[in-house]
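Every protein chain of the complex appears in place save one, which is left out.
Up next, subunit A:
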């Protein structure tokens, strides 16, 4: 019965599209031509570039925050924890508006690319920090204790023993977090940085094929993100089974 309902829904949608002439071949044909795709792929490239740069920066900051949050020194631990907890609850769009409209007033007018990348980095750093922290905490205590017992300092233990193991464990979560970051780059629509969604907006304004353009843009996002999600699942499946902890 549910399947019938869904079929009816799909039929209704197609009818609605057809009734308004949105299914006409002429309205879809442009997307079989190379110049359209060249333009959209240019947008996709900007999306990927923004995502890569902000992912790299956010991961570096996130790792620093995670280590800070696990530090033994309260004056490092508290600010790191506060940053993560506060930034986690502030919408990325609000940060984008701050960079767009507030910073220029204080004489800081970033180039367009950084107007998108900076707020994404700030907001995603807190998310990556939590991923890293969970990874570090998931390493058995014995590993760190063994490192200290053979005479390594705290820093060396973290760097040589705990982090390499944690990095392997958090890899799937890092990839799925990156899908979120890639989705966030669509805020370029607000910044007017020419990433995929904004390119779609420009294209739609130029050729008037509004629905078609945005559907094609959505499909491109879907293909890229679904591949990344698949990668995350493959990595997850390849993780060695955790041994149950023995008391």
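In this text, a contact is a pair of C-beta atoms (placed from the backbone, for glycine too) under 8 Å apart; a residue touches a chain by one contact, two chains touch by 3 or more; residues count from 1.
In the analysis below, contacts and distances are computed from a predicted model.
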Absent chain per UniProt: "Glutamate ABC transporter permease", "Universal stress protein", "Cytochrome c oxidase subunit 3" or "Cell envelope biogenesis protein OmpA"? "Glutamate ABC transporter permease"
Who touches the missing chain here, A:60, A:102 or A:160? A:102
Residues of subunit A in contact with the chain that isn't shown? 2-3, 6, 16-17, 19-20, 22, 86, 88-94, 97-98, 101-103, 105, 179, 182-187, 189-190, 197, 201, 204, 210-211, 214-215, 217-218, 221-222, 225-226, 229
